[in-house]
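Quick one: the structure is below, questions incoming.
One chain of protein is taken out of this complex; the other chains stay put.
Labels run A, B and C following the written order; every chain starts at residue 1.
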Amino acid sequence: MLQKFYPNVHEAVADVFNGAVVMVGGFGESGSPIELIHALIDQGARDLTVVSNNCGSGEVGLAALFKAGRVRKIICSFPRTANSTVFPELYRAGKCELELTPQGTLAERIRAGGAGIPGFYTPTAVGTPLAEGKEVRTFNGRPYILEHALRADFALIKGRAADTHGNVVYNKTARNFGPIMAMAAEITIVQAQRVVPAGEIDPETVVTPGIFVQRVVEVALPAHESELIKAGATYP
Amino acid sequence: MLQKFYPNVHEAVADVFNGAVVMVGGFGESGSPIELIHALIDQGARDLTVVSNNCGSGEVGLAALFKAGRVRKIICSFPRTANSTVFPELYRAGKCELELTPQGTLAERIRAGGAGIPGFYTPTAVGTPLAEGKEVRTFNGRPYILEHALRADFALIKGRAADTHGNVVYNKTARNFGPIMAMAAEITIVQAQRVVPAGEIDPETVVTPGIFVQRVVEVALPAHESELIKAGATYP
Amino acid sequence: MTKAASNGWTREQMAQRVAMDIPNGSYVNLGIGIPELIASFVPEDRTVIYHTENGMIGMGPPPAAGQGDPELINAGKRQVTALPGAAYFHHADSFAMIRGGHIDVSVLGALQVAHNGDLANWSTGEPDAIPAVGGAMDLCAGVKRVYVVTTHCTKDGQPKLVATCTLPLTGQGVVDRIYTEMAVIDVTPEGFRLVELAPGITLDDVQQRTGAPLLPIM
Partner (left out) sequence: MTKAASNGWTREQMAQRVAMDIPNGSYVNLGIGIPELIASFVPEDRTVIYHTENGMIGMGPPPAAGQGDPELINAGKRQVTALPGAAYFHHADSFAMIRGGHIDVSVLGALQVAHNGDLANWSTGEPDAIPAVGGAMDLCAGVKRVYVVTTHCTKDGQPKLVATCTLPLTGQGVVDRIYTEMAVIDVTPEGFRLVELAPGITLDDVQQRTGAPLLPIM
């Protein structure tokens, strides 16, 4: 028997350690695994390096993890948000390090980490401040920069359904970083709205094959960040 | 209106030119677009560089393209086959050049070509004859070699179904190189068993998004290579 | 100077003017702001397919009130819909489309555009600003044609079309065409070249508010 199912989000994140690198899926609220993030806040791990496209909104989910002072460094493409002052305040106070990387380079670095590719060349950011200090190399007369793979100790992902083998399908644009972060982490933890027996997901439609998923936990009715914020919620 | 549908395989390959680089999907007979290949033989383009995992079986499909003397160079991982002497004879006679590349490196080079990545580092083949002449670079204490992207003028792909937008789904392990070759070619031509209106393929289950596909042609009852060979068929 | 602006195109007219330049069958990525308006002006006899870098092609208009899904959004994080023929995919595949040259047109905003095609649109360079780049650099690097839609000048009247960008670059030599409330201007090997003037605007009006030489309509 495969033992991928966890009874609740708390047990699923129990061994996240201080200093861990944690990838967090989502693009804005779409695909953000809020319940896993809140469980991580409860769990208490600190000095985390977080890899995620954004830094969260309001004071729930990812923004709440920052607010709780658990993030030492964030690797992301777009840390600005219209409705959160959490990250800007930490950043200006020098309490959180930022590694800014273009969104496509972020995605490709994560995929490379999952695919055993330590580095690759990309045309993105050539000649800009984000290329400073990076090796430039010419292929067919055009300059490219060398970028390095990203890997993580844990990935927190949100799915629509997952089966006992860890196969995952997603909901619409909530797919975003989920499949590639699942590839790049030692331990990938998926919160899924439905957990089903092996065989219920058509093998032609699996998006993340179970080999990339170590833990699955059912969160049948996940909160939506925008609704929590509208209701004035904070966490914890 | 998008104009991706072609009335038959002959019109779909009519503009393949002498000297073109042509990617051909399939792993053995699984996913091999035999009808498109036969149309290419009829069409007459020569001095082709073919990128495909194998060199075909018997004297039909891909093997028939070699037999017709149209292939100047093959880039593949496994040119040996138990039941075809076509490629070995050409190769030993010096009539066809071979660039042998490990299967995973072949796949990654094709994906890189489609993704705008000109080169990447891989651990595969380090210290072997297939690394000769390639740059070696150390990341985190381990040696890797630099590999270059592959692109093509045309890709010939076999799908299970395709819609008017060019979205494609595949049949089982016939998927293999199809999705990545579709990304890496200027003009991707898909033969699909069923051609359906936009909206019939669930957007969650699309494997190759239509942006990677320029032409679709219906081949409702594609031949299977093994059955043709069993029947003693040759082409033309 | 204010006269020129008031006689020029509105935001909607600018968007409409861009829409005229998008050929049938194009795959298009629209940035946030004025570019978002373009989709509603594409002529009905053209099929244009919209890509959003957060993982969809075949994006449709915003949903009717109460019909949306908070997990079906565009790159500006607003709710959208999926048209028949749409497809979802992950971020690495989405940026493979961008970086790999599969998108035909990207329409972006700008802080500055130089006459060699350099674009600055991600950082105001202010010391306390939170740097944020998103997908802008990837779009610049990979999309076949990069169009910029922008006001001709900054709020305090400084030209945005300049000889050399002073703000941090998004990409080098990447812009093909610029649409402002005053004119449509191409970036050519010889520099800025006027393509079309808005009603009531003259070449001199535009040149006065442009920070680099402007070649006449060819």
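Note that in this section a residue touches a chain if its C-beta (ideal position, glycine included) is under 8 Å from a C-beta of that chain, and two chains touch if they have at least 3 such contacts.
Just so it is clear, the structure is predicted and the values come from calculations on it, not from any experiment.
Trainee: Among the chains present in the display, which ones are touched by the chain that isn't there?
Mentor: A, B
Trainee: Of the residues listed, A:6, A:78 or A:212, which one is in contact with the missing chain?
Mentor: A:212
Trainee: Any idea which of B:49, B:122, B:167 or B:191 touches the chain not displayed?
Mentor: That would be B:122, which touches the missing chain.
Trainee: Tell me which residue among A:31, A:58, A:114 or A:127 touches the hidden chain in the full complex.
Mentor: Final answer for the missing-chain contact: A:114.
Trainee: Determine which one of B:102, B:116 or B:209 touches the chain that has been left out.
Mentor: Hidden-chain contact among the options goes to B:102.
Trainee: Which chain A residues touch the hidden chain?
Mentor: Interface residues of chain A facing the absent chain: 1-3, 111, 113-117, 163-165, 167, 183, 197-199, 203-204, 206, 209-212.
Trainee: Mind listing the chain B residues that contact the chain we can't see here?
Mentor: The missing chain touches chain B at positions 27-31, 53, 77-80, 87-88, 91-92, 98, 100-108, 110-111, 122-130, 170-180, 207, 224-227.
The rule we apply is simple: only the chains that are shown with their structure count from here on.
Trainee: Just how far, in Å, is the C-alpha centre of chain C from the one of chain B?
Mentor: The computed centroid separation for chain B versus chain C comes out at 36 Å.
Trainee: Compute the distance, rounded to whole Å, between the mean C-alpha positions of chain A and chain C.
Mentor: Spacing between the chain centres: roughly 29 Å.
Trainee: At least two other chains touched by the same residue of chain B: list those residues.
Mentor: 115-117, 203-204
Trainee: Can you list the chain C residues in contact with two or more other chains?
Mentor: 56, 82, 88-89, 92, 95, 98-99, 141-142
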